[in-house]
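Only one protein chain is missing; all other protein chains are in place.
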């Protein structure tokens, strides 16, 4: 049994707390939120302690691991504090919006040799993981073309957009990590973006629609497309192509039902709309992997370095968007 | 070049005449219809002769083969006359509605050793043929369960229903032949039917909805389902299952387009609605096969015997429908 | 919180015990098995009591509901004892193999007005439930043709086959219930069966391959096909057709990945192989429904009567198989 505390009881922290509470090899000890009533409500529902402060959580020597699901700007201080307190860390993405702060964070904690995992949950989606495993097994040869379609069902509130770090660091960061998961290191980035969904996003200084092309060190070309809105649900697909063939991972629907009538045939449900539902198995497998890493003293598949590299690609994309030039990633 | 005449210029005769006129190894010589203006119109459009009588067609020594697409009750006398005139025959199904007449027909022409092919066009559909070829190649082992779904887009006029010989001899006869094509001889037949589409069909003494279960000599169980109406188009599917797996042949749509919106995802077009369009490739391949049989002096895949056996199954199904008993087919 | 005990800790009892232990509105109190060490192992893993006897369970006034997952021949006495002890009952199918015992059971417990639910889990599968709900909503009009394909991944041990009551009462019983779930009461049954999978099943006096045709009171024709073996996994599909269109519910695969190479395109995973995995959501929803019925004092969707009617259809199919005749179901 690994003993956990959860910091942050927003939508995603709450989901993690529930998953941890149900996990057979985890004991959820406590939860914390800056809004004490929220922490108390979540703690009450799960029968665990509502901690009064982060300090209380970190001082609890029975807690081995903390899951950080607080706002992005608190990630770095919490990672540092947790690592110094000897806790393993599972932190939601991104580590931070500022590369200098991210690197300073690592510099400070690296000597402690902590176990830090970043919440790139999509690496644990059964379908995406199968594509990766089958690529690694050589099924399509070296990947040559990779397409990642990633479209949110609906834009976040503009208040969130303003502090999100922008589309590339907030949303595409998952796709940057997915690209690295599938084809390894990236050496070149080109980006294009637009405002087609909501003028308020433009006014907030962000884009809502984007395409990115990247070149991997292995030679593969990678395409990402994003929209902040999708009428038919949360659209999350990948396609990998090589000399020997192609692997495609598609969307999930709530049922397998197909309807035929005088207007169409084979119509399926709209795709699963909500990220918690769409990635339910992925979130569970992510925790499973983290627990296995702790038990077996091995480094997570999505460690601090993966958080750094995904941010680097997001920054490069932003630079390319502004300059209109291909940005090379320093090795 | 094989020289052809077409007898009967209704919807299907017209289609055959056009196919034959375009066929690179066929020369269409003449067409005949009891309605002379119809024959003249078709002949004019294709630049061939409108024969004034069947006798004129059969007396034309340059004609090697006749395609019979006249009403069912004229098939037997025309087959006999054509065979006696030394012509090869491609006759639309069924041979006749009456087994005694069919057997008498064969008795009369057998000594002439004619080439007679029955228009079981579905044997030549690329998808159904592929299923059969892959069964024969052993891909699924011995077939054990076969499902045939066969639903017309809309019922024929009641005037036609009255002379059609009934659903089993008119429509299901194709499915009986398909069953034999896929699993060989049939030894038992059970049938159930209903009137769910149009009360006028019941008044005409026929059913419009049916299910048939059959046992093949090889042990396979075969299911057929029929409806005289299908909202989403002409539904024609087969499924064959054995120890090693399953083969399924589905419907065709005019395009490959799939649509996703806020109501559904992956909706395709309705399926091809019209039998001439759905089986376009099959009709062409059927003629191709007949021409190859003539050239290579071999017997057609769908000969007179196949017409006899399909009728035998239709009659057995009718008997089972009436008696509520399983009908055994004498070997 | 509904307080439960589980009777029987075999494969399916164990699964139910785990589901109940995790269920947010259930408290699992105790488990029992005739093999005490098995009960102790399951109880230990879930942190509940291993009861020493059925009597101990039924005497526990804190227990409101029992889930019966013992061998079939113990169902009737356990249902009676539980009902007399004032417990609600969720009993695995079938109630019993003998109709007289089933009817006697009901006669004995009916005056107690107990809540009894039979484990027809497939009614709670999200896809099958969606087909039913959409039929009820009128999407395809009155159903006219229903096809149920139900093929187990591999045959059970012959020792089980011998006491199973035969294919129709053991396996097809789920499909009989599904037919009633989709189209209501059945009035006629025709059956055909064969031995194509394993000669040992024939020696045990059972069939391993079957097709059934039924007529519903509403007029619909229903087809069921079964095999005790399926190379590509646990094949569970339904199709419902009416004047306005068709609804099809297909198989589930572990991932959405499709592979294309020089031999095929769009190849998906084999279908989920294990019934516990395939019907995971259905088993959870079944318990959810039972709990809701207890809370809201309403009768379950799959009550004792559904168990009776499915057995009646299984018996009718067996009679038809033996007699070769259509069997009418007395209203």
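A few points about this structure:
The chains carry the letters A, B and C, assigned in the order they are written, with residues numbered from 1 in each.
As a convention for this text, a contact is a pair of C-beta atoms (placed from the backbone, for glycine too) under 8 Å apart; a residue touches a chain by one contact, two chains touch by 3 or more.
Everything quoted here is computed from the prediction, not taken from an experiment.
Note that of B:10, B:245, B:303 or B:324, the residue touching the chain absent from this view is B:245. Between the chain not shown and the residues A:244, A:292 or A:305, the one that touches is A:244. Here one chain is not drawn; of A:72, A:172 or A:225, the residue touching it is A:225.
Among A:5, A:42, A:210 or A:272, the one in contact with the hidden chain is A:210. Checked against the full complex, the candidates B:25, B:261 or B:299 give a single residue touching the omitted chain, namely B:261. In the full complex, the hidden chain is touched by subunit A at residues 142, 144-145, 147, 149, 151, 188, 190, 192-194, 196-197, 209-211, 213, 215, 219-221, 223, 225, 227, 229-232, 235, 241, 243-246, 324-326.
Taking the complete complex into account, residues 22, 126-127, 130-131, 134, 139-140, 244-252, 254-262 of subunit B touch the chain not shown.
Residues of subunit C that touch the chain left out of view are 231-233, 251, 253, 259-271.
Throughout what follows, only the chains that are shown with their structure count from here on.
Nearest to the overall CA centre, using the mean of each chain's CA atoms, is chain C.
Here the CA centre of subunit B is 42 Å from the CA centre of subunit C. Separation between the centroids of subunit A and subunit B, computed from CA atoms only, is 57 Å. Those residues of subunit C in touch with two or more other chains are numbered 244-246.
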